[in-house]
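Okay, structure first, notes after.
Here the complex is missing a single protein chain, while all its other protein chains stay put.
Going in written order, the chains are labelled A, B and C, and every chain counts its residues from 1.
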Amino acid sequence: MSSSVTILDRLNVLDRRWIFLAMALAVAAPILLGIGSDESPSPPTKRLFDRLEELPEGSRILMAIDFDPNSAAELSPMALAFTRHCCLRRHKIYFVTTWGTGVPLLDATIKTVVQSEFGRGDRPYQYGIDYVNLGFVAGDAVAISQLTSDIRKARSQDMQGTSLDSLPVMNDVVSLQDMQLLITPSAGFPGAKEWVQYAGTPYKIPLAAGCTGVQSTQLFPYYPDQLVGLVTGIRGANEYESMLASKYPVPYAEMSKRPASLRGGPQRWAHRLMISLIVLGNAIHFANRYRRSSHS
Amino acid sequence: MNRETTIWTLLFIVGGLSLAYHVQSSERGVGQQFVIPVEIAGRVDAATGVIVPLGAGESTEGEGVIKGVRYDKAGRETSQAVYSLSRTIGVWVAAILTLCVFSYLYRDNPFYKLVESIIVGVSAGYWIVQYGWTVLVSKVLVKLSPDLARYAFLPETPVDAKPEYLYLIPVILGCLIFCRLIPKAAWLGRWPLAFIVGTTAGLKLILFLNADFVRQIRSTILPLVVLSTNASGGSDFDWKQSIQNLVIVVSVLSSLTYFYFSVEHKGWVGRISRVGIWVLMISFGASFALTVMGRITLLTMRLQFLFDDWLGLVRM
Amino acid sequence: MSKTVPVIIASLVGFLMIFAFFSPQLLWLRQTAEDWFAIITTIAMIYGGLTLCFHHLKKISDSEAGWGFSAVTLLAFGVTVIVGMLKIGVVPETARNLNHPWSGPFLQEGGAFWWIYQYLFSPVVSTMFALLAFYVASAAFRAFRAKNVEAILLLVTALIVLLGQTKDREITTLFLPAMTDGSTSYLPIADLTEFIRKTIVTSGQRAIMIGVALGVVATSLRILLGLDRSYLGGDE
Partner (left out) sequence: MEITQRCREGRIPRCRNSGRRMGLLLAFLLITMIVCKGAVFAADAKPVNEGSGAGQEKAVAWFDFEKTSFALLTVAICGTVIICTELARRGKPFYVRPIAGLRAMEEAVGRATEMGKPMLFVPGIEDIKEIDTVAGLMILSNVARMAAEYDTPLEVPTSRTLVMTAAREAVQAAAIAAGRPDYYNEDRVYYVTEEQFGYVASVCGWMNREKPAACFFLGKFFAESLILAETGNAVGAIQIAGTAETTQLPFFVAACDYTLLGEELFAASAYLSGEPAQLGMLKGQDFGKLAAMVLVLAGCALATWDSISPRVKTSDGQNGSRRTQWITDTVLKGG
């Protein structure tokens, strides 16, 4: 009995610096140890995942990387996850960006996923056969409608300056209407909204989008009629990574390949800490009340 | 030396030593920054005196060529990247300042006080510079003397721009503030204040009535019974939406009752306003919890800066 | 005189702004007001910089405790202003402007002002911001205690929403059966969070906003009618 009283007394005068220390640990430890957190899929994310699963091998998919370094923290994990999923399903990928500042991020996506993860082995992804980098198409929304009517009008060459006609992957491809799915992780203008207005809806091309947390309210009205799927913010990226991990545990269950899940770790532990602090605070409160009433 | 000082001295020594060891052993380097030079070069056109950009493949050396060099951030692996001492020092400074601010959580200390003094000076200066260029030059000077602005700062100012002397009024009003330094004319310093407060009152009165009063009432007007069309063309009672609407309307009305100043909060008014304060408390609890995620992200980003950009311990 | 003129100025421009909203002829007044405001503020800021210098110079000359820190502030302020206004280390962005050395943006990457922004200003400011993560924790620990009905509502809602934010919401499956179709996304706690956010949070804020709007109207009228002139030094 006496020991419990002293604990209560100590807790009553608990220095808040202990709370600070606990919070520092709850955030720093998961970062340093690489502890991530899963996220259960929400319907708009799951629908895109299922669509990519259902499409037959070798389907044509346009990946529009419409963001810049400012929003890369939220959208880059998404772009990586989408690309990985396409590669796993052996779809043909057509990379493009309508953002001038998006080119380095496009290159980074190709380098990290297609070249270093799928560029080797018995069935390597080969440039010009399995994927192509169309690079930057200038003209914002006009560029999108141009791609929809004729890709070669918007870009006659790929990023390296090779004529599109000499690339096998471009055979039988005239416009975006030959694609089975358009995916765009996008941060603003031009972005998902323009893809819906100029490509997805008028030509009935299936379209899915990823967006930043701030943008989600703008895009949600388009789901589920005009968007096949909608992945929102870092949480959406985490949902996608978690689905990839459970479907393809090798090697995608590994945390180093899951940047969004990795950021979920500190969040989860910090939230747990907050909850336990509130519970602890109330335990102290009620213990004090109990003590006061039993004393009087 | 008391116990606390001993512990802190020990911690500092251990921290310093392990940092030194880490600097020695780390492959990525600690806080090393690389840049890539970007050359801007042009040739003076003898006839017009205008500088034209160099054509492709033209040599940057030679007669009449003017050059400027800018440095952009680059990854260590990028070809042609060069080590930047100033930016490496910058990352170290930033990291040390970050730690100094965190030290405030333990208690107020000279390190924090130093950072506080620096940031007060730097930020006051930063905003003066920011407004100096974006307002005084880009708004005032351009309007009052477009020629001077074009010559000195903004070559893109249209040649046919005419001075607009209307802009002298705010400049004079602004300068009246300095009258406060002269005791006899200090009352003139109230004029700009009166001007701004008056404008604010007029602008905000309309803005708040329009945006907050009218719009919020409009969006609270909801049907309390919602019927949805079912597959066979008939209508079903959508209880989920109906309850949602009812809760919204009741919550808004009861919270509004809480804000009544001229009625005693007794009897039924008291009961309704009590429900109102409950609604407010629930909304505060939820808003508090909903912000936690954003706050944690901020801390995560600062720690990432320390662990990744500076120490190179993790890759995120 | 010293009070009457400012009050007349305030009422006059205030009512003018109200009428301008309804009159397309005067609409430009409202747009100009914003510009003018920015200009007056900027000039006032220079005055603010001066008072800042006086404030700290006085501390130094009086050799008050901690006058060294005042010297640091003054130094930091002076260096920032000089470096920024002279655009030290800034080069023109395009070749055409090469003979206009001051045409580059003042915050150009690589410039001295950019360095100050990037490595002094921004890290300190964002770390101060990050301190909030610690303070939400200590505030929650201290304040969310079930003292009365209001406090209980506050803390229970906070707990539910906190739980609903991460995957830990699935803890409810321990004592609540999952949905029949096996989907995990329709767990009651996530739904409840969403419901609270959509209804009570929105309506609480809405009521506050309606009240605030009326408060703003009354306060504005107080200024425009000259009832409250405390910002001008009160009544004499």
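Criterion: contacts are C-beta pairs under 8 Å (C-beta built on N, C-alpha and C of every residue); 3 or more make two chains touch, one makes a residue touch a chain.
No experiment lies behind these values; they were computed from the predicted model shown.
**Q** Missing chain touches which shown chains?
**A** Looking at the entire complex, the absent chain's contacts are B, C.
**Q** For a quick check of understanding: of C:Y47, C:W67, C:W102 or C:F195, which residue touches the chain that isn't displayed?
**A** C:Y47
**Q** Determine which one of B:E39, B:D72 or B:D108 touches the chain that has been left out.
**A** In the full complex, the listed residue that touches the missing chain is B:D108.
**Q** In the full complex, which residues of subunit C touch the absent chain?
**A** Per the touch rule, subunit C residues meeting the hidden chain are 15, 18-19, 21-25, 37, 40-41, 44-45, 47-48, 51-52, 55, 58, 121, 124-126, 128-129, 131-132, 135-136, 138-140, 142-144, 154, 204-205, 208-212, 214-223, 225, 227-228, 230-236.
**Q** Footprint of the hidden chain on subunit B, which residues?
**A** Per the touch rule, subunit B residues meeting the hidden chain are 101, 104, 107-108, 112-113, 115-116, 119-120, 122-124, 126-127, 177, 180, 189-190, 192-193, 196-197, 199-201, 204-206, 208-210, 213-215, 217-218, 220-227, 249, 252-253, 256-257, 259-265, 280-281, 284-285, 287-288, 291.
Going forward, only the chains that are shown with their structure count from here on.
**Q** Most central chain by CA mean?
**A** Checking distances from each chain centre to the full centroid gives B.
**Q** Report back the single chain whose CA centre is most distant from the CA centre of subunit C.
**A** A
**Q** Determine the centre-to-centre distance between subunit A and subunit C, using the mean Cα coordinates as centres, and give it in whole Å.
**A** Whole-Å distance between the two chain centres: 30.
**Q** Averaging only over C-alpha atoms, locate the centres of subunit A and subunit B and give their separation in whole Å.
**A** Using C-alpha averages as centres, the distance is 25 Å.
**Q** Which residues of subunit A are in contact with two or more other chains?
**A** Subunit A, residues with two or more chain partners: 20, 23, 27, 267, 270-271, 274.
**Q** Would you mind listing the residues of subunit B that make contact with two or more other chains?
**A** Residues 105, 292-293, 296, 299 of subunit B each touch two or more of the other chains.
**Q** State the interface residues of subunit C toward subunit A in the complex, per the touch definition above.
**A** 133-134, 136-138, 140-142, 144-147, 155, 158-159, 162-163, 165-168, 170, 184-185
**Q** Could you pull out which subunit A residues touch subunit C in their complex?
**A** Its residues touching subunit C are 16, 19-20, 22-24, 27, 37-43, 46, 264, 267-268, 270-275, 277-282, 284-286.
**Q** Over in the complex, which subunit B residues touch subunit A? Could you list them?
**A** That would be residues 105-106, 292-293, 296-297, 299-300, 303-304, 307, 313-316 of subunit B.
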